[in-house]
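As you look at this complex, bear in mind that one protein chain is not there, while each of the others sits in place.
Now for chain A:
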Amino acid sequence: MTAQTPFIQIKSVSRVFNGGNGVHDLSIDIPRGSFVVLLGPSGCGKSTTLRLIAGLETADQGMIAIDGKDVTNVPPSKRGLSMVFQSYALFPHLSVAENIIFGLKVRKTSKDEIKTRLTEALNVTGLQGYEERKPAELSGGQRQRVALARAIVAGHPLCLMDEPLSNLDAKLRHSVRKDIRDLQQRLGITVVYVTHDQTEAMSMADIVILMKDGRIEQAGHPADLYLKPATAFAAGFVGSPPMALMPASALPREVVPAGLDVSRLTFGIRPEDLALTTDTTTKAWGITATVNGSEFLGAETFISVAIPGTEGATARLPGRVHIAPGTQVSLSWAGAAAHWFDGEDGRRLAPTTSRQSAREPNTSIETDTAIPSL
């Protein structure tokens, strides 16, 4: 991603609010035409980063460039970008059409061009026939599309989105996710998208930038974040249900790779990498755990287990599995599926005797076959 000059360049930018929140010494390069998701828990600085790019906040320090131009102190309207707000920020007194062409009118675009662009934006977002409605007369999904139409009508190469799906219901969210992604690819625009929902990030992004406390925790392709989380935080944040994290001291000794200090080591395992058996006698090794609940989701079942000395874990088993709460089970996994992190700073540790090939997609298949499941 550094082959050509990045479309957006953020260089050691800081913006600190009273109370310490904000972003600290942030540097991001965003390539042209990519879909970048800023992901993180609330207060991690992702929205601040977006607002810094938009120009709604001014950087205390550092430099921001868009398309090769330094825009650090340029007002939002001169940065050539559009934005979709969480609340959509539609003007309630204006009709759908007036809302969409608000910016074009402000910029004194010619009448003919406004008309063509409006028609195009309405077509792209499927809002034909709603031109004269007021936002209050639209459903949540339609309002969201009006906000999208307003963002794309000007033809800016950059579109910023601040949690645009958080006000939609779950089903709609799924379809709009796909629509936004399709739209971005069709128009070839760069999108910077803020969300706290890791599913959105994983399913939409070319690049996920995971943030925490105003700093970047990990940036990369969704698969990188999932398969090779750089920190224990990233491991726990990405993936649903989240990766189980536990002190290595709770594990049998032989599982821990040589060369890692057990006293300050965190072990992580994805739910799908956990194999679980009620037969506690035959296996050579495994951790004993107690089942404390199960969630049947149709294609799979989540079994949550309690492991003494840890916060517990979740195993993801295909199909319908019924295990009564209270059952003693034995947990095991393929060695390659294990993640190891420094117990203090959370850094990912690569064991010297590594058999890990985490980037290969067949890791989980190995796991499934290695140990007999229920």
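Methods note: contacts are C-beta pairs under 8 Å (C-beta built on N, C-alpha and C of every residue); 3 or more make two chains touch, one makes a residue touch a chain; residues count from 1.
The criterion applied here is as follows: contacts and distances are computed from a predicted model.
Enquirer: Missing chain's UniProt protein name, "Succinate dehydrogenase iron-sulfur subunit", "ABC-type glutathione transport system ATPase component", "ABC transporter permease" or "4Fe-4S ferredoxin-type domain-containing protein"?
Expert: "ABC transporter permease"
Enquirer: Which listed residue, A:K134, A:H221 or A:R264, touches the chain dropped from view?
Expert: A:K134
Enquirer: Which is it among A:V16, A:L56 or A:V74 that touches the chain not included here?
Expert: Selected residue, touching the omitted chain: A:L56.
Enquirer: Quick one: which of A:H93, A:R186, A:R215 or A:H322 touches the chain that's been left out?
Expert: Final answer for the missing-chain contact: A:H93.
Enquirer: Tell me which of A:L38, A:L81 or A:V256 is the one touching the absent chain.
Expert: A:L81
Enquirer: For review purposes, identify every residue of chain A that touches the missing chain, sorted by number.
Expert: 54-56, 75-77, 81-83, 85-87, 89, 91-93, 102-103, 106-107, 134, 136, 150, 154
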